[in-house]
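Each chain you see keeps its place in the complex, though not every chain is here.
To keep things simple, chains are lettered A and B as they appear, and every chain counts its residues starting from 1.
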Amino acid sequence: MNLEQKLEAILFFKGESISIKKLASILEVSEEEIKEALQNLKTNLENRGIILLEKENEVMLGTHPEMAGLIENLQKEELNKELSKSSLETLSIVLYKNGVSRSEIDYIRGVNSSFILRALSVRGLIEKSVDPKDTRKNIYKPTFELLSFMGVRNVEELPDYATVNTSISSEIEKLEEEINNEDQ
Amino acid sequence: MDEVLENSYTVKTTGFEGPFALLLNLIESRKLFINEISLSQVTEDYIKHVNSLGNLHPAEISNFVVVAATLILIKSKSLLPNLNLTNEEESEIVDLEERLRLFELYSKLALHIKSNFGKNMIFAPLERKNTTLVFLPDDQITKESMMTFASEAVNKIPKKVFLPEVEVKKVISIEEMIDKMTLRMQSALQMNFKEFAGTAVTKEERVVVIVGFLAMLELVRQGIVNVVQNNNFEDLIIERQEAVEEIIIENI
């Protein structure tokens, strides 16, 4: 693979602006070589749906400006659409097991929930933070806005909180044990 | 729970996830292909192995036993050419061969997965950073609905994970299987072999009986032992020729 292909992959993966210096260090080449490859990439991207955005010493990929209207509509539609059953179910688990990891939600639901969690975050219903017990892990919590929208001051005020919370926690323990055992 | 955990561990150490993996391993270790002849050759080893799985979960054992029953049919057929099998029995044999071939195919394909999984991965882009802070709830989110969803999610979790759903109609113990097969053979041959086998009470003893029975049939076929039957339904009298004792020991 040549340098501009590598640059494209990295910029696509990151999805945010990244400095030329950083790119040079990731790809272990000089900044000059990066600049040259970025020029080639720009040429390659002509007549494509994505473009290279440059700002001082930083670059990122973005959608073509002609697509702006369509993308904006898409974004609005995504945000305003009704929540699906699976989204509501996931949200309810985050509410009743305040500070739950993605894998724990997956265990309970029996399916992978990553896309749903992403969508709930974008809508400001839940927030991701670092697990204080294990800094390599992320946990999810309901936002304050969500709690006040539901008319409660904290999760403990949710109906049957103690019972539901306990049964979720004990199921998580059981399932984790079984799955680890089966899937060694 | 503890028991189940321990049992699963036993499966791992024996290295066989199920009956087909065991059977395939026995066939391949003798460098044979899957067919009736090779299946009949590995029957004794298979049954001995199943017997050593004694402390597995019953549901898992039953998977092995179902296959053992078919193997004994195949073995009996190869030793007793005059044995008439029912259509159902014949199709059981064909079915086992076909399933084993399919299992072999997917086991081989699994090697591709083993060698490629996680090697040259394709990555989706990272989660894009949320630049504009929004809060967009939905009228469906209420205290009551959330409580219902959470409780239902917990209730939906499958409880008895080891219950065999597919093979449930076929679940039998190894003792039952051996009794059934013994009766089947006895009626086919009009004989019994009490003397030969002694009085088998425990499961282990009964497995010895069936293995011994198969070994005896093998000896008959080889013309080493003459089995004399005075009257129908009477015990078999086994006439040993010279040096037979050694052979029996080797065969069992």
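Just so it is clear, a contact is a pair of C-beta atoms (placed from the backbone, for glycine too) under 8 Å apart; a residue touches a chain by one contact, two chains touch by 3 or more.
Everything numeric here is computed off the predicted structure, so don't read it as measured data.
Displayed chains are single representatives of each kind; full-complex composition is A x2, B x1.
Quick note on the criterion: only the chains that are shown with their structure count from here on.
Centroids of chain A and chain B (each the mean of its C-alpha atoms) stand 45 Å apart.
By the touch rule above, chain B contacts chain A in their complex via residues 1, 5, 8, 12, 123, 125-130, 133-138, 140-154, 156-158, 161.
In the complex of the two chains, the chain A residues touching chain B come out as 12-16, 79-80, 82-83, 88-89, 91-93, 95-96, 108-110, 118, 121-125, 143, 145-146, 149-152, 158-160, 164, 167-168, 171, 174-175, 177-178, 181-182, 184.
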